[in-house]
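The complex appears here without one of its protein chains, the remainder shown in place.
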Amino acid sequence: MAKTNAGNFFEDFTVGQVIEHATPRTVTEGDRALYGALYPTRFALPSSAEFAASVGLRGAPVEELIAFHIGFGKTVPDISLNAVANLGYAECRFLEPVVAGDTLTTKSEVIGLKQNSNGRTGVVHVRSTATNQRDEVAVEWVRWVMVHKRDASAPAPETVVPELAQVVDVADLVVPEGLDFRDYDFTAAGEPHRFDDYEVGEKIDHVDGVTLTDAEHMMATRLWQNTAKVHFNTEARPDGKRLIYGGHIISMARALSFNGLANAQLIAAINAGAHASPAFAGDTVYAWSEVLDKAETSAPGVGALRLRLVATRGRDESMTLRGEDGKYAPDVLLDLDLWALVPR
Amino acid sequence: MAKTNAGNFFEDFTVGQVIEHATPRTVTEGDRALYGALYPTRFALPSSAEFAASVGLRGAPVEELIAFHIGFGKTVPDISLNAVANLGYAECRFLEPVVAGDTLTTKSEVIGLKQNSNGRTGVVHVRSTATNQRDEVAVEWVRWVMVHKRDASAPAPETVVPELAQVVDVADLVVPEGLDFRDYDFTAAGEPHRFDDYEVGEKIDHVDGVTLTDAEHMMATRLWQNTAKVHFNTEARPDGKRLIYGGHIISMARALSFNGLANAQLIAAINAGAHASPAFAGDTVYAWSEVLDKAETSAPGVGALRLRLVATRGRDESMTLRGEDGKYAPDVLLDLDLWALVPR
Partner (left out) sequence: MAKTNAGNFFEDFTVGQVIEHATPRTVTEGDRALYGALYPTRFALPSSAEFAASVGLRGAPVEELIAFHIGFGKTVPDISLNAVANLGYAECRFLEPVVAGDTLTTKSEVIGLKQNSNGRTGVVHVRSTATNQRDEVAVEWVRWVMVHKRDASAPAPETVVPELAQVVDVADLVVPEGLDFRDYDFTAAGEPHRFDDYEVGEKIDHVDGVTLTDAEHMMATRLWQNTAKVHFNTEARPDGKRLIYGGHIISMARALSFNGLANAQLIAAINAGAHASPAFAGDTVYAWSEVLDKAETSAPGVGALRLRLVATRGRDESMTLRGEDGKYAPDVLLDLDLWALVPR
């Protein structure tokens, strides 16, 4: 019996199938420290247990993206080991803060299948959840990936394309229990800008750039137990480069966005996301944001900003997302649409 | 008085000498996180406190190799600062799981001395133990190293070559107190293969490869407070390369072996080990295993597999250990013989 995991191919998936992913993972203060070493994050809430307590939270939550990356990493051996590309995200919500000591377990349900016209690949949609040791869902999300077929002559499954929300409805955003921004300390947080200071349509150039290294993105990707070989092995691609995990760019952009969005303390949801271009060591990543929408929440003093967060290779002060042809500008790495919680 | 440590030379050692090594070291959750960032490890037991509890363990042990590397690192300033080569390991047993908060202290006894015929070097055998704050031995091992003489004209000591077991006897393996694999969760662990699924003589190509970087091996080696200068200083070797600590390759191979040996949750013993060839940044490490033996243990549901774990530079799908001349194949980096505990 072959002992190693060859991963699933397109024809191995069926709509409705539920996959329980391996490797439960306990989050530790070591993860928080490494996250801070790998990304230039300065958001006061995950940085300071005292700040977290001052806004009503129990424990000291780690950044939401730590939970996302851990959850995502677990799905890789079953969902995307034979993927051509990670195509998109939707309906990602952060439902329960994660603190050191929590253990996350991930499972996925296949909710869509569509074979491509070339007959050699297909698109798989999965809805995944990462659950803590109290069976509370910490984060849930949908992603879709293009996966190789094992056998091009295998019959195509019935096409099922799930209906997904373009944007997580404000009514569906979950604010962490106890969160209260009425006595928010803007000095400790680092910027004075509150909900009312941001306008829909406003763009913010986050100014700072970070040049990527192979050691750092490999350490980050391993930390989440993401095993996709293109990230680690120079023999896995013809150009001898290590492709950087898309989530590394997400976290880098989020951290860079502190400069201008220091009060966007928590991510409540990711509405959509696309990795527009691959990133490699030596690239210098910058970020800019656009305010897409604003909404109130039921929590005291807490507003929600819908933000487009864009990562680019090299700084683009013009903050151009797409060219005249409607395609992403060539140096756009990431286009992420999220809801963040800010003080009102 | 010279203040710096020049290390011991061959003629400084005497059989029966006991050396208490410096720098007690408290293990933390930070070590676990860094280990996971540096090696692609996914074994469920050290990854998840919940999984560890589900198989009867108190606390949440870190990987055995963390204890081994810490213990080994402590011995370097006294034993191998003037070493030509680390020649071998034997009789290494993991006796007590190590959890965050444990403090390890290491001592060694010189158990063998043999001057080489060239008169300029000699082989030193030491038996070392790393003990926790409750005076329990966490790990013990024998290693032998070739060490320079300070003065080639110094008289040779009486030759003493210890008798060492070729393999740790099954009766001498220590299973952690409480370990019970009867309700083992194969889904969480990631593979269905149990004790009965492995056959003596079976070889497993672990498929995945990792390309090494200088930053990562230096961070790993420092974490264990191993100070051998060839690992850190490009001026220490004529070729300007930093020689990678052999233990880095051990941990890399062990982590890669997850793919095919996901249920080999614990290392109970290391029977033998040889660093067949040096490794450097840019090398891509792969691993394969061979099942050498199988044995039952007295613990409920727990079997033991004796495994040869081989790390190679570049993938060798033929899994060839030695050439026709009996020597290691040129791209073999590591040949490790160990006992692992698996569910029956």
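Residue numbering begins at 1 within each chain, and the chains themselves are lettered A and B in the order written.
The working rule: contacts are C-beta pairs under 8 Å (C-beta built on N, C-alpha and C of every residue); 3 or more make two chains touch, one makes a residue touch a chain.
Remember, it's a predicted structure, so these values are computed and weren't measured experimentally.
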Absent-chain contact - pick from B:Q17, B:N116 or B:Q225: B:Q225
Hidden-chain contact residue, picked from the options A:A44, A:A90, A:L104 or A:L338: A:A44
Contact with the hidden chain (one of A:V15, A:A33 or A:A329): A:A33
Residue of A:G101, A:P162 or A:G190 in touch with the missing chain, whole complex considered: A:G190
Contact set of chain B toward the excluded chain (per top definition): 1, 3-5, 20, 22-26, 28-31, 33-34, 77, 100-101, 103, 105, 133, 213-216, 218-220, 222-223, 225, 227, 229, 232-236, 242
Footprint left on chain A by the chain that the document does not show: 28-34, 36-42, 44, 47-51, 60, 187-191, 193, 197, 204-211, 213-216, 259-262, 282, 284, 314-315
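The rule is simple: only the chains that are shown with their structure count from here on.
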Turn needed to bring chain A onto chain B - CA fit, degrees, nearest 5: 120
